[in-house]
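Only one protein chain is missing; all other protein chains are in place.
A, B, C, D and E label the chains in the order they appear, each numbered from 1.
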Amino acid sequence: MIIDVHGHVTAPNELYAWKANLLSHRGAHGGKAPAISDDRIREVHHEPHPSFGDVSHLDHIDGAGVDVQLISPRPYQMMHSEQPAKIVRWFTEETNNIIHRTGELFDGRFRGVAGLPQSPDLKPEEWVGELRRTVTELGFVGALLNPDPHEGTAVPPALGDRYWYPVYEALCELDVPALIHAAGCRPPAREPYSLHFIQEETVAIWSLLSSDVLKDFPDLKIVVSHGGGAVPYQVGRFLPSGVRAGGTPYLDKLRRLWFDTCLYTQEAIELLVKVVGVERCLFGTEKPGTGSQRNPENGRWFDDIHLLVRDIDSFTEADREAIFHKNAAALFRL
Amino acid sequence: MIIDVHGHVTAPNELYAWKANLLSHRGAHGGKAPAISDDRIREVHHEPHPSFGDVSHLDHIDGAGVDVQLISPRPYQMMHSEQPAKIVRWFTEETNNIIHRTGELFDGRFRGVAGLPQSPDLKPEEWVGELRRTVTELGFVGALLNPDPHEGTAVPPALGDRYWYPVYEALCELDVPALIHAAGCRPPAREPYSLHFIQEETVAIWSLLSSDVLKDFPDLKIVVSHGGGAVPYQVGRFLPSGVRAGGTPYLDKLRRLWFDTCLYTQEAIELLVKVVGVERCLFGTEKPGTGSQRNPENGRWFDDIHLLVRDIDSFTEADREAIFHKNAAALFRL
Amino acid sequence: MIIDVHGHVTAPNELYAWKANLLSHRGAHGGKAPAISDDRIREVHHEPHPSFGDVSHLDHIDGAGVDVQLISPRPYQMMHSEQPAKIVRWFTEETNNIIHRTGELFDGRFRGVAGLPQSPDLKPEEWVGELRRTVTELGFVGALLNPDPHEGTAVPPALGDRYWYPVYEALCELDVPALIHAAGCRPPAREPYSLHFIQEETVAIWSLLSSDVLKDFPDLKIVVSHGGGAVPYQVGRFLPSGVRAGGTPYLDKLRRLWFDTCLYTQEAIELLVKVVGVERCLFGTEKPGTGSQRNPENGRWFDDIHLLVRDIDSFTEADREAIFHKNAAALFRL
Amino acid sequence: MIIDVHGHVTAPNELYAWKANLLSHRGAHGGKAPAISDDRIREVHHEPHPSFGDVSHLDHIDGAGVDVQLISPRPYQMMHSEQPAKIVRWFTEETNNIIHRTGELFDGRFRGVAGLPQSPDLKPEEWVGELRRTVTELGFVGALLNPDPHEGTAVPPALGDRYWYPVYEALCELDVPALIHAAGCRPPAREPYSLHFIQEETVAIWSLLSSDVLKDFPDLKIVVSHGGGAVPYQVGRFLPSGVRAGGTPYLDKLRRLWFDTCLYTQEAIELLVKVVGVERCLFGTEKPGTGSQRNPENGRWFDDIHLLVRDIDSFTEADREAIFHKNAAALFRL
Amino acid sequence: MIIDVHGHVTAPNELYAWKANLLSHRGAHGGKAPAISDDRIREVHHEPHPSFGDVSHLDHIDGAGVDVQLISPRPYQMMHSEQPAKIVRWFTEETNNIIHRTGELFDGRFRGVAGLPQSPDLKPEEWVGELRRTVTELGFVGALLNPDPHEGTAVPPALGDRYWYPVYEALCELDVPALIHAAGCRPPAREPYSLHFIQEETVAIWSLLSSDVLKDFPDLKIVVSHGGGAVPYQVGRFLPSGVRAGGTPYLDKLRRLWFDTCLYTQEAIELLVKVVGVERCLFGTEKPGTGSQRNPENGRWFDDIHLLVRDIDSFTEADREAIFHKNAAALFRL
Partner (left out) sequence: MIIDVHGHVTAPNELYAWKANLLSHRGAHGGKAPAISDDRIREVHHEPHPSFGDVSHLDHIDGAGVDVQLISPRPYQMMHSEQPAKIVRWFTEETNNIIHRTGELFDGRFRGVAGLPQSPDLKPEEWVGELRRTVTELGFVGALLNPDPHEGTAVPPALGDRYWYPVYEALCELDVPALIHAAGCRPPAREPYSLHFIQEETVAIWSLLSSDVLKDFPDLKIVVSHGGGAVPYQVGRFLPSGVRAGGTPYLDKLRRLWFDTCLYTQEAIELLVKVVGVERCLFGTEKPGTGSQRNPENGRWFDDIHLLVRDIDSFTEADREAIFHKNAAALFRL
């Protein structure tokens, strides 16, 4: 059995055309979402998609043997930094609704991970209403948490700052994990969104581990996407100062977090598991997505991460089971 | 015969979903436009549209007896203030391409009016390449000119400023008119885009008439949309200072410009014609669009402006012909 | 009988020389106003003024048959955006004092409409003290309300925002109308103050009607100057969305406001009355002022608006009485 | 004989009322100055003035035995930081014109020192036209130079910066001195304009002496107002670093400048002369002005600086003659 | 006996190398101060120092006959404007600790005057903890107060503003004087720190005397460094407006403050004493420091201010005693 904790919704063009409209009228036409039929939602999961190697969402996950996929909004579409805040709220809610309907239309093959309306013009207290709605009313099992709601246009408080505590409180109260995942990245930042994800994950781990968050919220569950940004690779850099500072060793602190395997190379996945321990690793593919391209060298999809996991000799079967589904099932209570 | 000088393109959702994508990846996926088939373009002109009173574009203009419609990009979608500038350029070009294809697919019933890539991060010199392309290669007959490329987020140079001269030079050289029409309007501005149009038209007329533009470019042809914003109604306000200043009387200066009839009430159209003279008025409807709603009092579409023009007793048949097509045919050399 | 609701004080040079001094010393010389004798105040009303066609204030209103004129500060002199706030307060108070003395010296021919110290560095709560003082101590019958205290240098909260509620509360409590009238307009804005008035009136109507203000303050009386900016002319633009939104028709909402006739052309006044109804129109001239220039075509003063009202054939005598004095007498309880 | 090098024009209220108007319309009414008759100019010099101890300008200088007074604009009225730049230009020119007419009306008792249109939005190259006009056409003998055209709202380049070289070049070419004198001082600065003068003079001396200006312009003549700000009193602070740096001793550099005696206490004048040498001191009173108040202890006007100079025992008659007129006559070629 | 109220600590390079480190790691290495031995502290007081004319701190004060010196942090090193605030706090505390240890190691020859952690990112309430610690735990006798914690990069509230009241309250409660003394001065300001001291002292006196501070805190003791900036020299400038305003004469208000003699020229010291009265003058040298350079004309150290005081003929012996020690002993309760 395979649970993929890192999938994103495939939604019909109607949703995005409506989004383009929101960004053009900036709320003047109101927030009424377009009528999107169940058929259209089903259809787009069966349609080959040019961005995904001309293969459909379902074919992708079927081909990878994914039994259950946790799906959240396409992060780079979340538009947290757009104004006014109400268009962020409207688009987030409707995207979550589409996710919910997708789950229902495909009989539970998909489970929802919520986007939050993280507009910097709203207070974090105002973001958590949508977290509550999606978890308690729609049965979602977690939420994305974007460490940079400004999307590269300003510097937000670090995740260790008390600014974020209302979100942590709600996550603990509802007992669902947050997946650290940035959204877009706009000028004047130098990097594309895809690299911004990595940079933000790196800063996020540093921010959390150098703060009191994990002490103040001992039950908080944080999953860091894309294998933890730069941290597992650069972890040697943090060990000496950890020793100097005394207290909990750095690696023990790092292992308070979870990480997905969304890394696309065998070496990286192997390094990740060595550094953070197999019990902290969750199978995640972001499939279909960035990696949905066939590798000309071997014909495999780059995001066929299940093949990479299977090919790693140093893994035991127990390791693979833990990674493929047991860790996720326990963490998300699936 | 009726020529409608103020129409906007009806484009398939694919175009706007792609736009939403551009705004999310900010150029990281490149500028390749989606493949949109001729059939899809034909189709959307026959499809009833919920924003347009559940009637199709073609039904709207058929119903209004429009023989030829000049179509330009949906202005509020032009996103001039978005960054980086290249996504503005890509979207503008593709929208102009769709306009061109629409003209071809409907055998000349539509003629193109270009959007320009008016990013404030580009110099006006860099905008005019698209003007040249659309006029010389695609046969467009004019262009929109947005006096506020910042879309409400900063104050641009007034239209009388030499900043704009490269555009005026190109318009004169190509001998096509510019239609003054703002794009979007974003926070922190207080008004929605639809009102921003009016405000910008008002400022535009003031900026042009209080500057040397019309002296420096005696052949420049400027059409002010929506009946000239506030100016014809408030014209009394400008007459006394015109007398004090001496020189060309204010009304004579005003009548150097053209105006469309896109006003939706009989009183307003009548006032417009009295103030600027029938020879400066061009039939324009923005149809289908803002006014594509039936008036519950009489069942008419608000944007059935041809009915308003026909109902005005003070107009002669010659007036109506001038407004309906002769003025436009002469100005745009149709 | 004629009541002119839109007049501005004619004050001696001493007041303005003092103002220039305030703007130079920025408060360092204190706020003591210059001694201006009653004779000087009388005198300036009898002196021909070069800005007013070399005719005196009294000759102007005598010539127009104005029996009672409501006078407020010259709006473009109000300097709301100047710093520090205390010089705004000092100048506003002294101007109101001059207005009061003018009323007394001319035996009630003039009635006071207060300027408020609308410095953006003060809270609206701090503006209303002067409203109370002028109404309760000096017998003023209304106040100007400037929607843009920044005078073109920044974007203020729209009139629908709760920011403005302390003013609305005081107006209702004192039961006096507010006249929407902007003050100055400074760089970087593109328009002169005289056009800024129109733009701000346009935004003001939009801001009020798209908000809950008139619901929250059912007794609030708002008079929009200069015939309502662009709105009556462009009203067709707002009707379709009003129908789509349902609820109170747009025209009914618009008719909750009052409008003055300060428009200078017959067509515009006629359009105004048709759109908002005769019962919402108040005679206003801004005389002497912008329009105090003889029209070379007919020798009339442009601001002889009473002649325009008389010349409109479609008006009944009852209409003219309503416009000339009855509406104003009822609204201002004169 | 007494030449007072530091006087400011006494202008009729009409000039300042016009200035208030410029600041309100920001150029919209154009730059036409008010018609001010010769009689009004004569009159204001004979009128007792409440700000000047209820004594007239002429009585003040008659009482002090001033034979010739150099007059410049009232500095705190110069409004260099106001926008748009053209209103600064208009007001400066008209003030200079009034100064010129004053000189002519009083048969040379007054000589002109020009204000320059030092708007930060103009380049220094654009300021010097007015310097040329006043010197070559109106016979002015010098100009004020304001080291802070921002008037406390931003930090300008220091006087040692090449930014200022166009002014120095023109001063040298026309062979007239500049009097260092700031204009107004606005928020956010903490000090009133009167103290800003002192601060700017202090910085000006430092800026000039720590730069190459006096080397690059060996003929440049700079007079520092108000006895050189803080420098003569604090001069000991600059001597040690001068020694450390080697080269021209600091005092020798300081004595390349001139200073006026506008200090109001005997101790200060005495200190000034000791520090900079009698040959660098010019009699200056700023009279009537800040000091035009009788001292309750002795009944003298505070700005009766001639009495202070006469009372200093350590001065020889030759010293007094140098201070009272010889230095000024030579420097200004009177 | 001589008490020098204006001395600054001479600290080993280790302190400043640590400071350079703080400014480089911005807090990332934590705030642990370097271990500096008592021997190193003793040593640097005996070492000739190149910045101090190659003479040691002790030789300097021995040579000047100083019996007790009040020492505070080197002001230009205080780095109040650096971020984050914690590095300001750490460096301030450690510098105060070094001062304290210096006092102990030299048997009371030095008494401490505290630096405060005046980061603009901390509230004044947060500065006073260090004042309490140094006075109550370390026996310090006063504190420096920097009127410009932004060090030339922004404009702070003036000393008359309630912003500063928490500091005044603590000073009164602990009954210790504050010495007004700026810290550094950074771009964009035009002046070096050494001149910034003078400018800030000038503004400080104006700010205090034009406010209610001395009324609200009748027991507040303020010493203005460097002889009061420009004020005693320019005092004539403030007298007339004091007379106009009525109330306490300006000189009486000025004499509510204390001043040190740190001026380096005989004329300046003599003027100071005449203006503020001998009872308000405290001997201060800033030695070794800016003035620690031999005067090539007479071989004296510029900062041998005791010689200047002794050479002033107009002083009585009682005056000298008051200046040299009695005033200070009483004010600081030594």
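Methods note: a residue touches a chain if its C-beta (ideal position, glycine included) is under 8 Å from a C-beta of that chain, and two chains touch if they have at least 3 such contacts.
The structure presented is a predicted model; accordingly, all values stated were derived computationally and were not measured.
Undergrad: Among the chains you can see, which ones touch the chain that has been omitted?
TA: The omitted chain makes contact with A, E across the full complex.
Undergrad: Quick one: which of A:Ala33, A:Leu105, A:Leu195 or A:Ala329 touches the chain that's been left out?
TA: A:Leu195
Undergrad: In the full complex, which of A:Glu173, A:Glu267 or A:Asp311 touches the chain missing from this view?
TA: Hidden-chain contact among the options goes to A:Glu267.
Undergrad: Of the residues E:Tyr16, E:Phe106, E:Tyr165 or E:Phe217, I need the one that contacts the missing chain.
TA: The one listed residue touching the chain not shown is E:Tyr16.
Undergrad: For the chain that got dropped from the picture, name the residues of chain E it touches.
TA: 13-17, 19-21, 23-29, 35, 50-51, 74, 76-77, 79, 83-84, 184-187, 192-194
Undergrad: Name every residue on chain A in touch with the hidden partner chain.
TA: On the chain A side, contact with the omitted chain comes from 155-158, 188-192, 194-195, 198-199, 202-203, 206-207, 226-227, 229-230, 232-237, 239-241, 243-244, 263-265, 267-268, 270-271, 274-275, 290-296, 302-303.
In this text, only the chains that are shown with their structure count from here on.
Undergrad: Remove chain C hypothetically, without shifting anything else, and describe the chain groups still held together by touching.
TA: A, B | D, E
Undergrad: I'd like to verify one number: the distance from the centre of chain A to the centre of chain C, where each centre is the average of its C-alpha atoms, in whole angstrom.
TA: Result: the chain centres lie 56 Å from each other.
Undergrad: Please set out, as single numbers or ranges, the residues of chain C touching at least two other chains.
TA: Residue numbers touching two or more other chains: 192, 194.
Undergrad: Could you tell me which shape the graph of touching chains takes: line, ring, star, complete or other?
TA: line
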